[in-house]
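In what follows, a structure is listed as structure tokens, so that the remarks can point back to it.
What you see is the complex with one protein chain gone and the rest in place.
For subunit A:
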Amino acid sequence: MTDGDYDYLIKLLALGDSGVGKTTFLYRYTDNKFNPKFITTVGIDFREKRVMYTAANPNGTTAGKTFKVHLQLWDTAGQERFRSLTTAFFRDAMGFLLMFDLTSQQSFLNVRNWMSQLQANAYCENPDIVLVGNKADLADQREVQEKQAKELADKYGIPYFETSAATGAEVDKAVITLLDLVMKRMEQCVDKPPAEPANGNGATKLDAAPPNEKKCAC
């Protein structure tokens, strides 16, 4: 499957509490299969998938060119004891699937912690993230309401999806949305003139920070 015949290598990473279904989610996405058995991930792992991506043309309504994208989807262990290892891998990912379990209030509460982990360890302070509430099929065990989760996602300004790795609902959509965000980010990063840092994108706070940091480090 892996040869160099693709246009982009995009690295995404799934994170969240242990048992929220990161591995099954990715398994569903890459292989379209579901494994109900709980096998805890040892440290890190990754899966790959080749997808076609059609870029929306910025200056027209017609769809732009189609690209071959090779996705490297990093799967991280949710368990605390692997934490130092997994967070170290955050910095090499271009986008994040922050997952929680809709049937576990605690996993939802921990989203906040994961967000701060991301801020500290990801490649920049406002990386592209998609919030994913998994196990949507278990309606009778549901502990987190959609409204609640939506509010939190809005607070962070990130998209929110309720997925089910068991049925496959919304799984593709969540990943594709994230891919879309990353692809847009790439264009922005390259096109923004390097001389003018305050270029109208929402990250004014960010733009001010790096120069200071650099001075400290030197």
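One rule holds in what follows: contacts are C-beta pairs under 8 Å (C-beta built on N, C-alpha and C of every residue); 3 or more make two chains touch, one makes a residue touch a chain; residues count from 1.
Here is the rule we go by: contacts and distances are computed from a predicted model.
K.L.:
Of the options "Large ribosomal subunit protein uL30m", "Synaptotagmin-like protein 3", "ATP synthase mitochondrial F1 complex assembly factor 2" or "BBSome-interacting protein 1", which is the UniProt protein name for the chain that has been left out of view?
P.N.:
Result for the unshown chain: "Synaptotagmin-like protein 3".
K.L.:
Which listed residue (A:51, A:124, A:138 or A:176) would be found touching the missing chain in the intact complex?
P.N.:
A:124
K.L.:
From the list A:8, A:34 or A:156, pick the residue that touches the absent chain.
P.N.:
Checking the options A:8, A:34 or A:156, the one contacting the hidden chain is A:8.
K.L.:
Going by the touch rule given at the top, which residues of subunit A touch the chain that is not shown?
P.N.:
Missing-chain contacts on subunit A: residues 2-4, 6-9, 42-46, 48, 58-59, 72, 81, 84-85, 87-89, 91-92, 94, 120-121, 123-125, 186-187, 189-191, 194, 210, 213-214, 216-217.
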